[in-house]
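Removed: one protein chain of the complex. Kept in place: all other protein chains.
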Amino acid sequence: MFLHRQELQFKSTPDEPDAVYARKLQEVLGGQYGEITVAMQYMFQGWNMHTPGKYRDLVFGIGAEEFGHVEMLATMIAQLLEKAPLGITGDAVQDDPTVAAIVGGTDVQHAIVAGAGARPVDSMGNPWQGTYITASGNLLADFTANANAEMQGRTQVARLYHMTDDHGVRELLSFLLARDTMHQNQWLAAAKELQEEGYEQLPVPSNFPQGQEYTAVSYQYQNFSDGPAAAEGSWAAGPTPDGKGQFSYHEGPTTTAPMPPPTHPDSRLYGTTELPNTVEKIAGKVQDKLHKE
Amino acid sequence: MFLHRQELQFKSTPDEPDAVYARKLQEVLGGQYGEITVAMQYMFQGWNMHTPGKYRDLVFGIGAEEFGHVEMLATMIAQLLEKAPLGITGDAVQDDPTVAAIVGGTDVQHAIVAGAGARPVDSMGNPWQGTYITASGNLLADFTANANAEMQGRTQVARLYHMTDDHGVRELLSFLLARDTMHQNQWLAAAKELQEEGYEQLPVPSNFPQGQEYTAVSYQYQNFSDGPAAAEGSWAAGPTPDGKGQFSYHEGPTTTAPMPPPTHPDSRLYGTTELPNTVEKIAGKVQDKLHKE
Amino acid sequence: MFLHRQELQFKSTPDEPDAVYARKLQEVLGGQYGEITVAMQYMFQGWNMHTPGKYRDLVFGIGAEEFGHVEMLATMIAQLLEKAPLGITGDAVQDDPTVAAIVGGTDVQHAIVAGAGARPVDSMGNPWQGTYITASGNLLADFTANANAEMQGRTQVARLYHMTDDHGVRELLSFLLARDTMHQNQWLAAAKELQEEGYEQLPVPSNFPQGQEYTAVSYQYQNFSDGPAAAEGSWAAGPTPDGKGQFSYHEGPTTTAPMPPPTHPDSRLYGTTELPNTVEKIAGKVQDKLHKE
Amino acid sequence: MFLHRQELQFKSTPDEPDAVYARKLQEVLGGQYGEITVAMQYMFQGWNMHTPGKYRDLVFGIGAEEFGHVEMLATMIAQLLEKAPLGITGDAVQDDPTVAAIVGGTDVQHAIVAGAGARPVDSMGNPWQGTYITASGNLLADFTANANAEMQGRTQVARLYHMTDDHGVRELLSFLLARDTMHQNQWLAAAKELQEEGYEQLPVPSNFPQGQEYTAVSYQYQNFSDGPAAAEGSWAAGPTPDGKGQFSYHEGPTTTAPMPPPTHPDSRLYGTTELPNTVEKIAGKVQDKLHKE
Amino acid sequence: MFLHRQELQFKSTPDEPDAVYARKLQEVLGGQYGEITVAMQYMFQGWNMHTPGKYRDLVFGIGAEEFGHVEMLATMIAQLLEKAPLGITGDAVQDDPTVAAIVGGTDVQHAIVAGAGARPVDSMGNPWQGTYITASGNLLADFTANANAEMQGRTQVARLYHMTDDHGVRELLSFLLARDTMHQNQWLAAAKELQEEGYEQLPVPSNFPQGQEYTAVSYQYQNFSDGPAAAEGSWAAGPTPDGKGQFSYHEGPTTTAPMPPPTHPDSRLYGTTELPNTVEKIAGKVQDKLHKE
Partner (left out) sequence: MFLHRQELQFKSTPDEPDAVYARKLQEVLGGQYGEITVAMQYMFQGWNMHTPGKYRDLVFGIGAEEFGHVEMLATMIAQLLEKAPLGITGDAVQDDPTVAAIVGGTDVQHAIVAGAGARPVDSMGNPWQGTYITASGNLLADFTANANAEMQGRTQVARLYHMTDDHGVRELLSFLLARDTMHQNQWLAAAKELQEEGYEQLPVPSNFPQGQEYTAVSYQYQNFSDGPAAAEGSWAAGPTPDGKGQFSYHEGPTTTAPMPPPTHPDSRLYGTTELPNTVEKIAGKVQDKLHKE
């Protein structure tokens, strides 16, 4: 159950309108690694979780915070659009190249569809979609996904920080950067704790009996490109992070198999295949040709 | 540049046809965490990389291997479909509930669109799409994405392992499980090496000057749900994984701000707003009503 | 800002596992008119609203409730999947047509991707997407969209009610039906109030100066099909709902214009066009042919 | 059956080329509420309709008209692009910021993909898709969807009206505005007629036995946000639009239930769960640590 | 301008209900190569065409016919669904495996969303989308696209023909097969005529000055796989179809270039790169390690 409070977690007001920047901010609102993604991802992980207690409380606790970040970004975007030129003729697009340039760089649906409002899309206008989230039920896999999401997110916010010098916007971004710092650390701590407490080990999923995998290649680097430096990394020699093997290095595959013969499905699927009478047919055609010549 | 060799990295032939299983295998071919995803993800990371040498050689080396995994799965799927009932009337769907059930569980486009062939889609028929991949240019973020992809992928393959007892299919899966074990280990090793060699630290991106984030909340757990056990985790007290702070715990937000007032964009965007003469209008209407009564 | 409470608004537990029904329930969780849609739609309307007070409080108040409905459905789906056959070989798919039929009717990603968990998708596995929502800033238009969403939603829940006889599921649906009844009524009441208070009139948007539209056809039914009964409706004669005109009826268009001539863009876009020397070219070719014969 | 006539319903020729505006016009051609949407929506409602006569004639009559509007917009867009700078080097993008700005604001696929032609996409380049339409078979729900579509559409056209001062474009828009006025009125009239004639009542679907919903909350406003003004609306007290109840107001939920315990699906789905030996494992680890210290 | 007539081009009524088949038929209604695709494709080609006369009349003439085919399929699907079991509990899904199997094979949105009606989706439930169509303005390219669309379409209809023995359905399919035969022939005839009349030649686009392409490789087969039989085809020796060259065969590339060095974009994009002080940093770390040991 969610209760909404008409307050923000942090001040979210720009000094100046800036419709081009509003479009860029959409990335961290509605993009692959935007706030809608992490909010939904953590909540679905909670709803699908198979263990009560601290891990479930954690995903619910942070998931709810992230919905508040969606709200902070949406209100910021609406304010950036409020007094900005959005292509109305009076904006003199035709005459002033600066204004024309600005209008050219906006999300034109901000004006036409949302009437100067935020939208659940990324910075190129692609709608947010459910495939952005990850919630597998395996917590070590999912917390690694979460750590990645916070890293990608913080990288994007850091880039956006340098694309404006609006003091109000930067303040909000500095807050989001700090929360991303926290959340990166937290997911890495949680992933470590999961392993220390015996919930899950590497390789994920750890309770699949490893004897049933083809162990001859479980710790073997096989190089399918011709870059020789790949042999120099810690992934090509020495102990493996899961503590269960030693890396080895091999140029190309260590096993190969012939490609199976082509399939011949039911003829009523009308694929092209070797017909029994192909040879005859061709022979006939060749003869026809010879006759004509 | 890619050279194709008409061999497979491993034997990929089922013992029996099974169209329902063919559909399920599509998940690890063309799903969010399927082989197309990792192949494309590693290659784009290589093409966008800003540093030569072992890390680039690594993504190219594994990316090319993954394209070969796409091929192994596609040929397996085509063989699983080869002699399976696919809804042709002669399959007696109407009469035999077992056959009907099988046909009901297939990807019907396998027959109608591909003529008993594999497709670049997931197990529910959603087409593979470019948003599945991650290639940010920041290697610590991206290698964490890669580790996650291999964990999710290995979890899915492990689940699929129990959904068949076909010996040929299981052999292929046992090979893929082993490679996922290798690749999980390898990306974690590479992520560690990146940090040890000073390329990148936590929090990602590490060269953003952390003094510009709102540091008061950089290591503070803020609990937006009412689960008290969230306070018990290693993310609520003690040193942080980035080695730069101490976690603290707080119930709910530590900062709040009033929600900014509603925006008032250009009236020619025709949003609904308080009109200057609203009060008058309403007064008039009320009077009209009173008169009528 | 959102606070999460680990309680549900209503009891949400099935009597029996049912993976096929879990898939169907996804429609009202993650479909075009599912709970994610209305939750996001009302919230974006709030964030983009240009007027403070009761209308904004309304969308925030109901939007937050709807996120709780997402949660009730997600937990219900996870429970429906908990003990259900999901295609694990031990489920004896091969032998028992009933089990095979059940497995064939499931969302196979429930098992392979989510490990028996809910997903942000509809009943055919299409991911939820941002284009499902409507938030234009014009409240009369948007409240009409909301009324429609609640009507479509209640219709879908009513259909789902007859697709199960599980008492626990039906109890949850009876609760959702009641809330949809409330929300239908509420949006219609709000739309009426908007008009009575002078915020907005028909036709939407009402402050566009109607004199600038081509008024000759503003209230004219033009019948482009050959169904004569279209003339019998209240849309073909009598006063119009906006109180500003009288409907009239006309067979087909009342105005026509010739189609403009084809365009001739820059030749470096390599479209096919009448070449200046076409005639000559053809003449030459014909002559060539004659010579050969 | 459709017959095409090489005439337009109204004059559709711009005074001047304008590629930036051509892109904006795509919204009302191929966007969520563009003409393709309404054309397809009304036709599918006709094909799926369960009652002959005036309602079916109506959707067919207007649906066919809307396909003609698609045509008017497509020909207009092709003409706007005909002589406009589209990024050909000779357009001197590099030197003249005005031209650069114009080119920057275009749909670059207009040139690269369509060779200066219209496309079935919206103003941000997202392809039109089938999920934009609504055709449930319940006519009161669907006519409400139609009224909403015409309101959103007219709002977008009104916004676009102010984004150009090209006389030819404005003439076409003034025609479309008038038809949207007509269609808004018509769907509202049809929705009213449906109810008056007893086809359907509120709440939709009206023939679902309302006694089977959880009536205690059927007319109760439950406020999940902290905005007190929500209590002031006509949705919080007084008779309900469906004529069957009285609105009441409540702060937050009137019913709650504990969240069900976490699920424990088959272990071969490899979700993370409380392992039987977790306690022992942790104890062992702690002891190990103590020994080391 | 389109006029709709409430007649079909051909009889479209099934003998028996069949919801599973209704789902399959969706492929040729709303799939990649379904009737919506060809209808929209031909119409957009017409609206974007740069030459008046027979080619434009052709695309308009056939495009309008195809919209009628959409209608025939939609009405057929609605009838196939009319009396079929759609998962209503009374259908006894739980008890009768045959019925369960049938329901498992349906498009469940047919019942839940459309109330037993057709939908603008393919046979796996993916919504139709604008990217399915092709309209480049180059007629030789586009007519080749059209020929392909009719070939794919006829192949799919032929497959569907064998998936039912319902006489009514087969009659409709036999009609569609005949029209696909016609349309395949027609587009090939039109493509030939375009070339004979000098509108366009091979290679498309023919008015691009071929001297500006890198002619050394214009007619050279370069084999990037190790299949030797590729050298045996008519594409590896002899005259080329465009009449302008001779095919030659080469194993692998005939030109190569070193991969350019990695890029080094602005450091504020926070990609990982060789830092100036990397060497020093690593040296320091190594020393630290040595000290500790």
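Going by the order they are written in, the chains are A, B, C, D and E; count residues from 1 in each one.
Quick note on the criterion: a residue touches a chain if its C-beta (ideal position, glycine included) is under 8 Å from a C-beta of that chain, and two chains touch if they have at least 3 such contacts.
Nothing here was measured: the structure is a model prediction, and the numbers come from that model.
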- line: Among the displayed chains, the hidden one touches A, B, C, D, E
Statement: Full-complex touch with the removed chain, picking from E:Leu73, E:Ala111 or E:Met163, is E:Ala111
Task: Using the definition of touch stated at the top, determine which of B:Thr51, B:Thr131 or B:Gln212 touches the missing chain.
output: B:Thr131
Which of D:Leu8, D:Met49 or D:Ala145 contacts the chain that the document leaves out: D:Met49
Residue ranges of chain D at the interface with the undisplayed chain: 1-6, 48-52, 55-56, 87-90, 93, 97-98, 100-101, 103-105, 107-109, 111-113, 115, 121, 124-127, 136-140, 194, 196-200, 205, 207-208
Task: For chain A, enumerate the residues touching the unshown chain of the complex.
output: 20, 23-24, 27, 31-32, 97-98, 100-102, 104-105, 122-126, 155-156, 159-160, 162-165, 224-227, 252-253, 256, 261-265, 267, 269-275, 277-278, 281-282, 285
Task: With the missing chain put back, which residues of chain E would touch it? List them for me.
output: 6-13, 32, 53-58, 60-65, 68, 75, 78-79, 81-83, 86, 88, 111, 115-117, 126, 129, 131-132, 134, 136, 138, 140-141, 144-145, 147-148, 151-152, 154-156, 158, 161, 171, 174-175, 177-182, 184-186, 188-190, 192-193, 202-205, 208, 210, 212-225, 227-230, 232-235, 240-242, 245, 247, 253, 255-260, 263-266, 268-271
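Criterion: only the chains that are shown with their structure count from here on.
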Task: Have a look at where chain D meets chain E and say same if over half of the interface residue numbers show up on both copies, different if under half do.
output: same
Message: Taking the mean of the C-alpha atoms as each chain's centre, how many Å separate chain B from chain C?
response: 25
Query: How many angstrom lie between the CA centroids of chain B and chain D, rounded to a whole number?
result: 27
Message: Residues touching two or more other chains, restricted to chain A: which are they?
response: 1-9, 48, 55-57, 60-61, 63-64, 68, 75, 78, 88, 111, 113, 115-117, 121, 126-127, 129, 131, 136-138, 140, 155, 158, 205, 208, 268-270
